[in-house]
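Let me give you the structure first, and then I'll get to my questions.
All protein chains but one are shown at their positions in the complex.
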Amino acid sequence: MPEMTLIEAVRQALDEELARDERVLVIGEDVGRRGGVFRATQGLLEKYGEERVIDSPLAEASIVGVGVGAALYGMRPVCEIQFADFIHMAFNQVVNEAARMCYRSNGEWTLPMVIRAPYGGGIGGGIYHSQSVEAFYAHVPGLKVVIPSNPKDAKGLLKAAIRDPNPVMFFEPKKGYRLIRGEVPEGDYSVPIGPAHVSREGTDLSVFAYGMMHHYALQAAAQAGAEGISVEVVDLRTLLPVDRQSILASVRKTGKALIVHEDNLTGGYGAEVAAILAEEAFGDLDAPVMRLCAPDVPGIPFSHAMQEWVMPNPQKILGAIRRLARF
Amino acid sequence: MPEMTLIEAVRQALDEELARDERVLVIGEDVGRRGGVFRATQGLLEKYGEERVIDSPLAEASIVGVGVGAALYGMRPVCEIQFADFIHMAFNQVVNEAARMCYRSNGEWTLPMVIRAPYGGGIGGGIYHSQSVEAFYAHVPGLKVVIPSNPKDAKGLLKAAIRDPNPVMFFEPKKGYRLIRGEVPEGDYSVPIGPAHVSREGTDLSVFAYGMMHHYALQAAAQAGAEGISVEVVDLRTLLPVDRQSILASVRKTGKALIVHEDNLTGGYGAEVAAILAEEAFGDLDAPVMRLCAPDVPGIPFSHAMQEWVMPNPQKILGAIRRLARF
Amino acid sequence: MMELTTDLKREMFWTMLLARRLDERAWLLHRQGKIAFHISGIGHEAAQVGAVFALRRGFDWVVPYYRDLALLLGLGYTPRDFMLALMGKRGERTSGARQMPSHWSFKAMNVVSHSSPVATQALHAAGIGLAIKRRGEERIVFTSTGEGSTSEGEWYEAVNWAAVHRLPVVFNVQNNQYAISEPASRQMAVSGAAERACGMGLKGVSVDGMDAPACHRAFLEVFDHVRSGAGPAVIETCVYRITPHSSDDDDRSYRSREEVEHYKQNDCLPRAEKALGLEPELVEELERKAKAMVDDAVAFALSAPDPDGPEAAYPVYAEDVRDA
Partner (left out) sequence: MMELTTDLKREMFWTMLLARRLDERAWLLHRQGKIAFHISGIGHEAAQVGAVFALRRGFDWVVPYYRDLALLLGLGYTPRDFMLALMGKRGERTSGARQMPSHWSFKAMNVVSHSSPVATQALHAAGIGLAIKRRGEERIVFTSTGEGSTSEGEWYEAVNWAAVHRLPVVFNVQNNQYAISEPASRQMAVSGAAERACGMGLKGVSVDGMDAPACHRAFLEVFDHVRSGAGPAVIETCVYRITPHSSDDDDRSYRSREEVEHYKQNDCLPRAEKALGLEPELVEELERKAKAMVDDAVAFALSAPDPDGPEAAYPVYAEDVRDA
């Protein structure tokens, strides 16, 4: 199997889906000649032309809203928001329009579309190029929310998202774009939207994570293993719909849960995971459900030292694992 | 003490604050001559003039964004969004701008402003006039989020919000506007932002609720009391910052928790309350943490029968209380 | 300029008349406590029939707004459909009674579902236009809003997209002078919505929306322009909202009775009767027919069952879609 980076896997998925299905369009700022500011769409304009790889005006609501319209007509748009921090301008189109179209029309209209955005911190982007936004969307029925943590999943899940008949929010951990490498199967495949993935088996406690934090969680788990703590790591991958079964199954086995995300704590996605455990794993829990998240501050600062203070990392995760294991 | 409705209490608070502080402005659609579509601002234009009670163009982002600007200049704007369902268009201004201004300028600029919106279902408003939106904002550090459940709190909390040096999201349960009546102290007073309120003491289990659902929870608790179940009801009132102490104190006493909101379950505010309990009340809990919320559907239908099926109500709350009490 | 055929004149008038009588009945039902909500198109009918009968119906796409009853009737939406929607009954065709009345959707006629937040649908129209252009088809997209809604950033973004990408979209602004209580002067510092167009580089047209044949001519011309690939257009139809904003509104606080009376004198329905040259006997016959259809629709909808509560559980995702 060829090895590649996460961003290469994203690009391959787009390329192959554009080739496979002429209804697929790419819409976004600088996605054409520039090939995207992270190069996710590099080369696609040359291959598929201006009518399928579309440089949009600088207006996020329009990127999503025009995507909605194109999907109504039978296209399969993949809308790119340049940074997740700017998706807030499209919030109405995502939440009021895309998410509610199927329900409000009693199924007369459905929206096969994907909204991609790089998210997350650790790249010196400061308050407005580092945000995590998944919690806002994982609260909205009608959307699916997907976050890959490795190249294989990135490619397979993005293909599944493009083929899905519903609006799918696809958030890519930008710090991992070039940092995370991995093997990617040859040929066409997809990774189903829905199931979480146990990426490391263990018996003492379960760590639930996604995106870059999943990458870190595996590192922390390996180190904990060396210290004699057997950590199970679950890559949530699909945040909505929630894979309750996988979450519960893991805690049934280990009795302890640590949830990690780089989004701030209060009202973050981890709250839902913890709430599910508090309701449905009451008898299985041997310890409090722990969350390790960014503190409740309005952003990740530009200063390197302050950025590191805010972001979870393998060391902090290891510390939490040790505390939870001791409980 | 005079008795009045919730909407009258809101209007009184606005009136008195406009009279007290000439920096207070009201900005929104139809807030002037029309006095607001729910009449929250009735009579204010006549009393305070067009320069302080401002009919805005039909553009929600601008209502908040212009409010931000006015607050930067030292005004104390109270922005009205006609229905919470339309605040999504202002999401960027609230989340990227208002919430982050103090932090991003290291305190050089602060924003004393209030964003009011009627929210919630049960009034036949269908998918787009019934939404609950508090979970989106209770996730955003830098904001305060307040939801009153009765006239006294509505007036006192709104006054506190207008005097607060931070952006405060103030969501009003519109179904309760005329339905909920209560005594309101005479003279100037405010109710502090922050503390939850134990509105009924009990020993068997705790119900956490806010807004209209708090009103229903009290009804259900009374009924449960008649059946011999002693229910403590906690009116959360301020959703952000979270009043962890009051939540934990109640559960330390009762050992059981039921969280009720009309917003849909997954990723709703109840998840955060449950997560806090799962982490910090592990030793106190005698039963799973229960959530009674709207199901995960993209809206409350117009059809009365379907609306009732979606909304929690006193009967459904009572059912949940009975189940939890039996655990 | 094409002469209107007698058939077309009759159909245009009939559609206006039917819309008017249905709309009036809705107000009556509301007063009787039989429905909870109505939002009216009275005063907008001439403009709407002008548009709909200039479209290639079932071929072109339509992204409407809540006052478009006459427009929808022109596309085959029926009085029974309307009454089911007003009462939120089972079988309601646009949303299965999930949406409020007058939130249209009619896939067979390429009418797209819209929401309540205003102006959001303008972007969908641009997206449909993009897809049509990509397919190289001859279709156009018609989308409508009120003049107040042109203050929304999303409306601007949509029109700007269409202008930059030369999309086959017609943005109709039904300028009825009010957005709930706010006069148009609170929405724009130009004299009308057509002027908005000049800042975005597309054709802008304004027409007396009380004059059905004039509207029809204007729409034909604009549609031709857009269909020919010459780029999108904004067309403002100057109408007047004769009723309160909706059944929840009371318009006495913000406009005088004299003003309303003044515009009633210019009512588009009698004007159309004259301008289209309808014979009094024919009008009487059509009135009888309209009344019968409205009566039938009301009776039909009153006797229709409510949806079951648990129908509210779906369809959240495309996988859950069932037949209503």
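Note that the chains are named A, B and C in the order they appear, and that numbering of residues resets to 1 at the start of each chain.
Operating definition for what follows: contacts are C-beta pairs under 8 Å (C-beta built on N, C-alpha and C of every residue); 3 or more make two chains touch, one makes a residue touch a chain.
On a predicted model such as this, the values are computed, not experimentally measured, just so you know.
J.: What are the shown chains that the left-out chain touches?
T.: Among the chains that are shown, those touched by the missing chain are A, B, C.
J.: Which one, A:1, A:226 or A:305, makes contact with the chain that was left out?
T.: A:305
J.: Of the listed residues C:32, C:185 or C:303, which contacts the missing chain in the full complex?
T.: If we include the chain that is not displayed, C:185 is the one touching it.
J.: In the whole complex, not just what's shown, which of B:105, B:203, B:245 or B:315 touches the removed chain?
T.: Of the listed residues, the one touching the omitted chain is B:105.
J.: Could you tell which one of B:2, B:43, B:165 or B:319 touches the chain left off the display?
T.: Per the contact definition at the top, the residue touching the missing chain is B:165.
J.: Of the residues listed, A:59, A:117 or A:193, which one is in contact with the missing chain?
T.: With A:59, A:117 or A:193 as choices, the missing chain is touched by A:59.
J.: State which residues belonging to subunit C touch the missing partner chain.
T.: Considering the whole complex, subunit C reaches the absent chain at 151-154, 156-157, 160, 163-164, 166, 185-190, 195-202, 231.
J.: I need the residue numbers on subunit A that touch the omitted chain, in ascending order.
T.: 29-30, 32-35, 37, 55-62, 85-86, 88-89, 124-129, 295-310
J.: What residue numbers in subunit B mark contact with the hidden partner chain?
T.: So the residues of subunit B touching the unseen chain are 25, 51-52, 54, 56-57, 59, 61-62, 64-75, 77, 92-93, 96-97, 100-110, 112, 141-142, 144, 165-166.
Methods note: only the chains that are shown with their structure count from here on.
J.: Measuring from the mean of all protein Cα atoms shown, which chain centre lies nearest?
T.: When every chain is reduced to its C-alpha mean, the one closest to the whole-protein mean is B.
J.: Among the chains, which is located farthest from subunit B on the basis of C-alpha centroids?
T.: Farthest chain from subunit B, going by C-alpha centroids: C.
J.: Give, as an integer number of Å, the spacing between the C-alpha centres of subunit C and subunit A.
T.: 40
J.: Roughly how far is subunit A from subunit B, going centre to centre by Cα mean, in whole Å?
T.: Here subunit A and subunit B have centroids separated by 30 Å.
J.: Of all residues in subunit A, which are in touch with two or more distinct other chains?
T.: 92, 96, 100, 102-104, 141-142
J.: Which parts of subunit C, given as residue numbers and ranges, touch two or more other chains?
T.: Touching at least two other chains: 95, 98-99, 103, 115, 117, 153-154, 314, 316.
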